[in-house]
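What follows is a set of notes on a single structure, which appears directly below.
Note that one protein chain is taken out, while the other chains of the complex remain in position.
The block that comes next holds chain A.
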Amino acid sequence: MPPLPVPTAQDGPHAPDGSEEYETRHVHQVYEHIASHFSATRFKPWPIVERFLNDRPTGSVGLDIGCGNGKYLTVNPNIYMVGSDRRSSNLVRIAHDRKIQDSFVADALDLPHPNTRFDFAISIAVIHHFSSPERRVEAVRRILATLKRPNAAGENGGQALIYVWALEQKSSRRGWSEGDPQDVFVPWVMGKQYMASPASNEPTGTSSCQEDKEQQETPKEVTYQRYYHLYRKSELNDDVVKAGGVVIESGYERDNWWVICSPSGGNPAA
């Protein structure tokens, strides 16, 4: 693959072009580089995700779409979870070492699953990386399509828990709030100890990053920029409805909006 041009990646507002190629450069390739460092910081399950998974009955089968390092795959040993991620095959390799579950590389918009088979799904901190409103709603629609429908026998449909980053996080160190731009680059500063090897720690030309010019010989750290869409209050719930789903419960936790949703009755969109 020829080297991709290095964008002028600055923190802050950014206008995405809404394409898959944009996400490849500003999301997937970045995670490929920061996988081991990212994984080392992602070990504690968030309380609402943990509760959701522990509430699933024994023998439930579900998906973790955008599983990253797979930290949620092992929360409840009495359920079966299939994790997938496309951002980074390095992250999936970390996830795959969690023995009692399974994981592979797949795109959230082209999931390799039959429709209406799953008891549940989670997608934590993933959909905010899609770079257009249409792609974000489509991602929710695809998740809902995998879930069991409510049936005539009175059985409930499957449920999905979705988390996205909130625009309203005034108390966080980033300090964004209502009225700020929603499409932004967010830096990930990676220390040298996480760079895999001299051969693979060259971010230039393969990702959206900035390198301190003065330290180009032996950089102490490298800053990568990831694209995010920051969700306004009720925006995620609106997306669920646009995707043909029903909101069961929703809320705000630690700078994130979350929703538990279900497909409405009837046939899923193919």
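FYI, contacts are C-beta pairs under 8 Å (C-beta built on N, C-alpha and C of every residue); 3 or more make two chains touch, one makes a residue touch a chain; residues count from 1.
Everything below uses one rule, namely that contacts and distances are computed from a predicted model.
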item	value
Missing subunit (named according to UniProt) among the choices "Distal membrane-arm assembly complex protein 2", "E2 ubiquitin-conjugating enzyme", "Ras-related Rab-18-B" or "Multifunctional methyltransferase subunit trm112"	"Multifunctional methyltransferase subunit trm112"
Contact partner of the left-out chain, one of A:Ile48, A:Ile65, A:Leu111 or A:Val186	A:Leu111
Which of A:Gln29, A:Ser84, A:Gln159 or A:Ser262 contacts the chain that the document leaves out	A:Ser84
Full-complex contact with the absent chain, from A:Glu23, A:Asp64, A:Asp119 or A:Asp239	A:Asp119
On chain A, residues whose C-beta touches the chain left out of the figure	20, 57-61, 77-80, 82, 84, 86, 89, 92-93, 96, 99-100, 102-107, 109-115, 117-119, 270
